[in-house]
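Missing here is one protein chain; the remaining ones are kept as they sit in the complex.
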Amino acid sequence: MIAKVLISFELNSKKIEVETEPDRRVIDLLREDLGLTGVKESCGRGDCGSCSILVDGFVRLSCLMLAVQLHGRKILTIEGLNELEGVSISVQDAFVELGAVQCGFCTPGMIMSTIDLLNSNPKPSRNEIREAISGNICRCGAYQKILDAVETVTEELSESKNV
Amino acid sequence: MPVKPDELWGVLDENPEAVVYAGGTDLLVKLRSQHAKPACLICLERLDDFKGITTEGDEIFIGALTTHREMVGDPIVVRDLRLMATATKSLGSPPVRNMGTLAGNIVTASPAGDTLAPLYVLNAQLEIRSRSATRRAPIESFILGPGKVDLNHGEIVSRIIVSKSPKFGVHHYEKVGRRDSLACAVVSMAALVNVTDDNIISKIRLAWGSVGPTIMRFRSVESFLEGKALSIKGLSEAVRLVKESVHPIDDLRASSSYRREVAGRLLLRLIGYTPCI
Partner (left out) sequence: MKFNSINIGSILCRPDALLKVSGEAKFAVDYYENNCVWAGVKRALEPHAILKNIDCVNALKIPGVLKVLTHKDVQGTNRQGVIRKDQPVLVNDKIRHCGDAVALVLAETKSDLSLAIDAVQIEMERLPAVTDIATALETDSHLVHEHNEKSNILLAGDITVGKGLAAANQCDVLVEAKFETQRQEHAYMETENGWAWLDDEGRINIVCSTQTPFRDRVEIAEALGIDPKNIRIIVPYVGGAFGGKDGITVQSLLALAAQHSEGRPVKMWWNREESFLSSVKRHPSMMSYRLGAKLDGTLHFLDVDISLDTGPYDHLGGVVLALAMEHSGGPYRIPNGLIRGKCVYTNNPVGGAFRGFGVTQVTSAMERAVDLLAEKLGMDRLELRLQNALKAGDRNFIGKTLITSTGIIECLETLSRHKLWRRKLSWKCGAPIFKKRGIGISAVMHASGYGPVVPDYANAKLELTENGKFRIYCGVVDMGQGNTTANIQIIGSLLNQPVGRIEVILPDTDKTLPSGSASASRCTYTFGNALVSAAGIMRERLCQKVADLLMIKDSNEFSMVPEAIRHLPTNREIRLETIARTMDLAEKVVIAHFRAPVATDLVTNDQEMRLHGIPHNLFSYSANLAYIEIDEITGKVGVQKYLTVSDCGKVVNPQLYDQQIQGGICQGLGLALYENFETLDGYVLTKDLSTYLVPTSMDVPDVESVALGIHEPSGPFGSKGIGEISTNGPLPTIANAIFDATGHMLKKSPIKPEAVLAALERNLSR
């Protein structure tokens, strides 16, 4: 047995400490050890974006990170959005209202990419949205409605700022 | 996960079998497909000494661990290295660009690496460090073949150095992929060109990706083109020369004949930069 490593990080706004094997992938830590099954695995090698999480605010692939890399970082998964306010709730609502969800397996990753986009660019064009979600495969082909949903959030955000 | 270079040299000394990675977007994929579990994996992501983009005199220094996203958003890159910005934007996907690093793309040494053809035409130099020494190598001699680089155990790439001058008016990069995101280049071409007011190519550097074991530069084509008009007529002989010079392979993404054909034809795109248009 390889010795376990103790790591501490902020997960969905809570500080946590866990012991883990040095070769354990982040996705396995999150899903199997911490019960965060909203993070989905679909390809295991960075080709689909289903396992996207935010690490210090940037979207990353949890299938291509080892758990030890989380040490000292701020991690946000889809489950963590429910406790946040503002942008993330608007994004979730818009995905529901505009029909951006079909089977829903890509949805958590898709939403994480959207939040990363809106954090760095609150007024993206439709093409910029296209680019931002281009690492997230949706096999149901819901892209058009996902774009509609993100556009709606963008419009709402800029309206609320103008008010 | 070393944080300071000294820690890195220590871990490298202690673990002669150690495998080093930064973003993990290539190495962890490779380990998965080989069912391999190396005894020691060193993650470089916390080595802040090897990050950041600075200029000194005529040179731009890019920290090895600069992520692709950082490259694309950096004001120095946007101003002076438009070519790198364009090429980097076409790499992988947004999350891959958040994780992957410039040096990672270099040491993976894939002939399809999106940053490589631009680095070749920029005549980039690599700064390579070990515990005891620092050396510089031009990228062209550093990359030896697919996945093969001139790097010894105990050495890592620390910085990428690009000269600011000479200035080129045209920075062109085109990646031909089978789809428009998450695509591996079937062929790519990077070009730096200066064109005179009367449409004559005064200076040109060209490099192609995915048409040989490494990125390919054909200086004969470059010197052939200098002095020629930037027009279909002026370029067509060079298109033929390029098709004769490349050595592409067949794979699931494209046939060698397609790669050969397109490698040549990509030159024609430069016509879009004709001053009179």
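Every chain is named by a letter (A and B) in the order it is written, and numbering of its residues begins at 1.
Here is the rule we go by: contacts are C-beta pairs under 8 Å (C-beta built on N, C-alpha and C of every residue); 3 or more make two chains touch, one makes a residue touch a chain.
Keep in mind that what you see is a predicted model, and the values were worked out from it rather than measured.
Asker: Just list which of the chains on display the missing one touches.
Answerer: A, B
Asker: Of the residues A:7, A:29 or A:78, which one touches the chain left out of the display?
Answerer: Candidates A:7, A:29 or A:78; residue touching the omitted chain: A:78.
Asker: Which of these, A:43, A:87 or A:157, touches the one chain of the complex that we don't see?
Answerer: Checking the options A:43, A:87 or A:157, the one contacting the hidden chain is A:43.
Asker: Of A:29, A:75 or A:101, which sits in contact with the chain we cannot see?
Answerer: In the full complex, the listed residue that touches the missing chain is A:101.
Asker: Touching the absent chain: which residues on subunit B qualify?
Answerer: 35, 93, 176, 178-184, 252-255, 257-258, 261-262, 265-266, 268-269, 271-272
Asker: Residues of subunit A in contact with the chain that isn't shown?
Answerer: 28, 31-32, 35-40, 42-45, 47-48, 50, 77-79, 81-82, 92-93, 95-97, 99-108, 111, 130-131, 133-147
Here is the rule we go by: only the chains that are shown with their structure count from here on.
Asker: Between subunit A and subunit B, what's the gap in Å when you average each chain's C-alpha atoms?
Answerer: Roughly 29 Å, centre to centre.
Asker: So in the complex, which bits of subunit A are touching subunit B?
Answerer: Against subunit B, the touching part of subunit A is residues 22-23, 44-47, 49, 52, 58-61, 64-66, 68-69, 71, 113, 116, 131-137.
Asker: In the complex of these two chains, what residues of subunit B are touching subunit A?
Answerer: 1, 23-25, 28-29, 32-33, 37, 41, 43, 45, 69, 92-96, 98-99, 180-182
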